[in-house]
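Left out: one protein chain. Kept in place: all the others.
Which chain is which? They are A and B, in the order written, and residues in each are numbered from 1.
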Amino acid sequence: MSILGLELRRSAAAGAALLALAVGVAALYLIPGRWSEGWMPLVLTSKEYLILLWPLALAAGAWQGRREHRAKVGELFATTPRSRARRMLPVLVAMGATLGLAYLLVLVAGGVRIASTASYFPPDVVVIVLVGVLSLVAAAWLGLGLGRLLPALVTAPVLAVAGVLLVFFTAIMRPWWLGAVLSPVYGSSMWYPFQTIDSGVTGALAIWMGGLALAGVLLLVGGSPRARVAAVLPVLLGLGVATAIVPRDKAALLAPVDPVARELVCTDDAPKVCVTRVHANVLESVTPLAREGLAVLAKLPGAPTEVHEYARAIDEENPAVRDDVVVINVRIDDRGGLALPDVVVLEVVSGLGVGYTGDCPRDPAVERAAAYHLLGREPVSDLELYPEMIWEEPELNAEAVALWQDLQELPPAEALSRVAAVRAAILACQDSTGLLSR
Amino acid sequence: MRTVSTAETAATIHPWAIHAQALRVRAGRHLAVDGLDLSLGTGVHGLLGPNGAGKTTLIRALATVAKPAGGKLTLLGTPVDGRADLRPARRALGYLPQHFGFYPRFTVREFVAYMAWLKEMPKADVPAATQRAIDRVGLAAKADARLKTLSGGMLRRAGIAQAIVNDPQLLLLDEPTVGLDPEQRLDLRELLRDLGTDACVLVSTHLVEDVVAACTDVVLVNEGRLLWQGAPEALGAQGDAGHPGDSPAERGYSALLRRHRAEATR
Partner (left out) sequence: MMLHLRARRVPLALAASVGAAALIWALWLIFSDNRDSAALIVVLTIALMVSALSPTLAGPDEDLERAAALRWPRQRALHLLAAVAVVVVVLLATLLTGARFGPATLVLGTTAGLVGLTAACATVVGAARSWFLPLGWTVVAALFPQSSGTWGVLATWQSQPHTNGLAATVAAVLAVGGLATYAIFGAARSATADQ
């Protein structure tokens, strides 16, 4: 019979891998909205959950590593010709392969949900996933080595907690570049759009993990105390090389942006509607709604003719306001499709198609009344429509409704000219208060 | 009968399977084997001696677990002291320690096959050899039961199975009859006699009647040295009715020990 098959059946490998798979899939599917947007969010979220899986692999390795001591087979095995290194090979392969495979299957489980909707596949995804697999293999092998070195029952739980604390605190430590080298979850919590992980950071992590893996193998296979002390060398070497190649500039370390992801993908015909490449799969759903919004705005003179998605990356300057382009947010639901389709038209029309830059005076009540006049319905508070809004001035909607009712009493041409005046004022960066009620 | 490889049918250049000269082996800080001279060839040899005589340490040294502190030790013609390569000797070795450690989740077949792999048996031979070893110790019915479900006696027999799976030329058994019922002991004696026809088997035991029944040769050690070596009948002739014991062999054993202790105090 195959010895590898024997180890797969009788060691902790299968159990640990199944547990890792269960934990990973459960964690992912508890909040699918975090990663339904595309492949990079899926990969980053899975990487974030390594905070659970890495210590699990480490503890599983430690549990398995004490097997020879626990079973007291040392005496018997010492009389056999096969070297310790060759004897340990099946266990190393079994633990490493099953845990690595478990991680890949977690990603596959997430991938099946987004495969039909996520159109943009950045090549960085492959590297990040592979280094994630390497991290788990390194944890398992390091655990095996430490479990053999310290075969007490208490080793596995101590390593589990130590692993959690290590992964967590290295991810948030200063200096950032050291955290990027040491932590398998560095850079994985998503807090801005078009997020990615710099390939230098991924490479540095890979080298550190490689050092840990090698140290684990040396501890497991080493015969003499000298060989076990030698296990420190790959750790130091890995740390040294990794810190040498990890990028030190803030942009790459703290907020790396994927430039391809934010390129705009547009419709071929007019009026043009563009979304970012990462959302390209919802272009078809957004286009009719955006064009509906443009049609509403078309009643005004000098109306915008294009709708673009907001594509500003972090740390970038605010783009200049163009009077022929409406900029909107495109939201993705937890199935990968367009979220809140009812709100798209409103978003095109609100602010009369002019985006906020922060330096111009804006009157939200006036703008809301004007926008809803064009839409032909009574103003409604934003709190009910946008899930990310958590506070609105309590009097705002009442004021907007009052202004809107006044507009309804005017003759249509007069009302429209006042609305056009509001838009002209906004474009000229002037205060629009009172323009509706003169 | 063992299946014999071509390497073995080549002229055996070693007259003795085990050849120890002034062997010294430490157990901790204590010199458990102190100047032992021993020559053993094919056959079943019983190793007798009081507790603390160095029997287990001697067996461990012969099994290449314990490194000799001095003297010469040659197994199957290859020296195993100093910095010699132990692998050729270990391939032809079978060992059952006194405290048999095992993997409880493995089945009997899996464990014996694992040991066969550890002894670097050719992969193609392993399944047949495993089955044969399991059959010879009478565990065929339990071959696919996990080791943790076996009783003490069956576990011991599983230990013997792993020791003989590679058809060793040198078989070392430390207390193999512990936990066996009388019928199983008889089966083991039969097995030992069979094994002793073309291998060197060294059995360390306290049960004198097992030695008399199965062994062709008795080795008596005390305080780390060889006390007496000879046939079981000759052991019986060493004692008379005046010595303690319920059988001639036991009386011979006590006689030899008493004589040795008397000489030591002189």
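Keep this in mind: a residue touches a chain if its C-beta (ideal position, glycine included) is under 8 Å from a C-beta of that chain, and two chains touch if they have at least 3 such contacts.
On a predicted model such as this, the values are computed, not experimentally measured, just so you know.
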| item | value |
| --- | --- |
| Touch with the omitted chain, as defined above, among A:Leu105, A:Val164 or A:Val265 | A:Val164 |
| Option from A:Ala152, A:Ala270 or A:Met389 whose C-beta touches the chain left out | A:Ala152 |
| Of A:Ala14, A:Leu52, A:Leu178 or A:Leu396, the one touching the omitted chain in the full complex | A:Leu52 |
| Listed residues B:Gly35, B:Pro50, B:Pro88 or B:Pro104, member touching the removed chain | B:Pro104 |
| Residues of chain A in contact with the chain not shown | 23, 51-52, 55-56, 70, 152-154, 157-158, 160-161, 164-165, 168 |
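Following the convention adopted for this analysis, only the chains that are shown with their structure count from here on.
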| item | value |
| --- | --- |
| Separation of chain A from chain B, taking each centre as the mean of its C-alpha atoms, in whole Å | 64 |
| List of chain B residues in touch with chain A within their complex | 60, 63-65, 86-88, 90-91, 93, 95, 97, 99-106, 110, 113-115, 117-120, 126-127, 162 |
| Residue ranges of chain A touching chain B (in the complex, touch as defined) | 1, 3, 6, 10, 67, 71-82, 87 |
